[in-house]
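Following this message is one structure expressed as structure tokens.
Here the complex is missing one protein chain, while the rest keep their positions.
A and B label the chains in the order they appear, each numbered from 1.
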Amino acid sequence: MHNSPIATANHEAHENPALLHHFATEEQQKNAASLGMWIFLVTEIMFFGGMFCAYLVYRYWYFGDFGTASSSLDLTLGTVNTVVLICSSLTVAMAVRCAQVGKQKAIVVYLLLTIVLGLAFLGIKAIEYKQKFDENHVPGLAGFHLEGHIPRHPDIPVNQQHAQIYFSLYFAMTGMHALHMIIGVGLFTYLAYKASKGVYRPGYYTPLENGGLYWHFVDIVWIYLFPLLYLIDRHP
Amino acid sequence: MANNVDALYIFLLVVSALMSLAIFTMVVFFAVRYRKQAGRSAEQIDGSHALEITWSVIPFCVFMVFFGWGAALYFKERKPPENSAEVYTVAKQWMWKFEHMEGQREINELHVPVGRDVKMIMTSQDVIHSFFVPAFRIKQDVLPGRYTVAWFHATKPGTYHLFCAEYCGTLHSGMVGSVVVMEPKDYQAWLGGGGNQPLAVTGQRLFSELGCVTCHRSDTQGRGPNLAGLFSKPVLLEDGRTVAADENYLRESILTPAAKIVSGFKPIMPTFQGQISDEQLNALVAYVKSLGQQSDATGGRGIAAATSQP
Partner (left out) sequence: MATAVLETGERETYLNKEYGIKSWLLTVDHKRIALLYLMGITFFFFIGGFFALLIRLELLTPAGDLVQADTYNKLFTMHGQVMIFFFLIPAVPAVLGNFLIPIMIGAKDLAFPRINLLSWYIYIIGGMLMLYTILNGGVDTGWTFYVPLSTEFLKTQVVTAALAVFISGFSSILTGLNFIVTIHRMRAPGMTWNRLPLFVWAHYATSIIQVLGTPVVAIAIALVALERVFHLGIFNPSLGGDPLLFQHLFWFYSHPAVYIMILPGMGIISEIVCCFSRKRIFGYKAMALALVGIAVVGFLVWAHHMFVAGISLYAALIFSILSYFVAVPSAIKVFNWTSTMYKGSITYQTPMLYAFGFIGLFTMGGLTGLFLAALGVDVHVTDTYFVVAHFHYIMVGGMVMAYLGGMHFWWPKISGRMYPEGWGRLAALLVFAGFNLTFFPQFILGYLGMPRRYWDYSHSPEFQILNVLSTAGATILAVGYLLPMVYFLWSMRYGKPAPDNPWNAAGLEWTIPSPPSTFNFDEQPVVTWEAYNYDEIEKEVPVAQ
């Protein structure tokens, strides 16, 4: 823990408007912000964790029905979305890199790219949701019906109740994920605006870095969601 | 059983009282003895490893005694003895419905003979309830969608409170009743007056009316497994698992037959969910349990090869 009397702090404050009053040094501020973001991400893991827990239990009990329900999702769209999201993590990382080396304009470009990719993801998700509505795969609605049978058992029809549980979890988990993406897009809009004003430079890019951490986390959640929801018992 | 629970309770009480007294006495004594006095100031003591270890290890050992004793009691509480008399229970907002094997139905009042093990096989029609008889020191939540089990052995005739112990809505506090423990001959007399059809016979009638008998025949020709001697035997499923054919298995097989297909059979059994009441379900389960107490000699398809069970 660095020792920095107030005198040094006051000196630094004059030099650096980004330093908030209650921190002694920029380094302390940066460390605090980073630790804060990591802890926040841990809470997010716990938050999604509850739903993953429910998913695990029901998948274990109703594996066949989950397999059939999973096959009804559009694998192409899901894969495209996965690629889109991974690319958006790349663009975020590039934005942070640009800040580190002082390429101001490039930061804005990469952030805008990230936003575009994020919106693309959300758009594709909306299409998928519409598909589910059209196919009557929305749980809780009167007309719900999932056609088909348990994988490898052509004579056992899929259990409608268990399928509804699958779709409840599908909508809850991807919906919560999408909500986090929307928040992320909003966050990056703000960061892009600030970047366009030249706020971020080699000595100060903590908000970008932490925003990037958030986005990477949302990406990782999707990396888990995709196989767990789309790839249950799929065979070529 | 009640006495055993009380024994542990009293032991806990005594140890707790001693512990509390010790702490209270020390606190009061120190508060008085070491109150601020002219000419004496506080003596700084950092701590003592020896003491910390001592007063961690000793309580821990005492706690393990509590744990072991409590666990032993719980084992007994959760395992009804063989050959218990069975009573099927359906709980609903806000009443208890009992059905004896002999066919007697009761609401909120349960008659049982003294000196017999009684096993309650319980389910709920709506929300979670809990079967609580303080005098017997038993309690078991009653869940919708499955059976839970409690048992007791009454040792004294009398009438004892029955309470619902899991909040279940408006008249949760009205969901009370009594368990009436009678001398054996009084109980026989009570049973006799009624001309009820035994539960398993009701079940047999339903088994036939609902068409179960067409597939579940007592020979090897049926499209469904032979159910004689099935109850409490292990069953080999076609996905390779082996499960025990307990009450919950029977219940599930009737309501969601596709969940567990017996090895060697096709998944053609229709579901009866929504078509039969909990009481009818109980009757069917009671009937299947009563089938063929002798081990089946058919070597029936799908039933685990362990037919040499004693």
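FYI, a residue touches a chain if its C-beta (ideal position, glycine included) is under 8 Å from a C-beta of that chain, and two chains touch if they have at least 3 such contacts.
Computed from a predicted model, the values in this text were never measured in an experiment.
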Subject >> Selected from A:79, A:136 or A:161 as touching the chain missing from the view >> reply: A:161
**OP:** Specify the residue from the set B:89, B:104 or B:130 that touches the hidden chain.
**Re:** B:130
Subject >> Touching residue (missing chain; options B:164, B:181, B:199 or B:250) >> reply: B:164
Original post:
Where does subunit A touch the missing chain, residue by residue?
Top reply: 1, 3-6, 9, 21-24, 28, 31-32, 35-36, 39-40, 42-44, 46-51, 53-54, 57, 62, 139-140, 159, 161-162, 164-165, 168-169, 172
Subject >> subunit B, residues in touch with the chain not shown (by the definition above) >> reply: 4-5, 8-9, 12, 16, 19-20, 23-24, 26-27, 30-31, 34-37, 40-48, 51-52, 55-56, 59-60, 63-64, 66-67, 69-75, 77-78, 93, 126-128, 130, 132, 134-135, 137-141, 143-146, 148, 161, 163-174, 176
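The definition used in the following text is that only the chains that are shown with their structure count from here on.
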Subject >> Intercentroid distance (Cα basis), subunit B paired with subunit A, Å >> reply: 45
**OP:** Provide the residue numbers of subunit A that touch subunit B in the complex, in ascending order.
**Re:** 150, 153, 155-157, 159
**OP:** Sort out for me which residues of subunit B touch subunit A in the complex.
**Re:** 256, 258-259, 261, 266-268
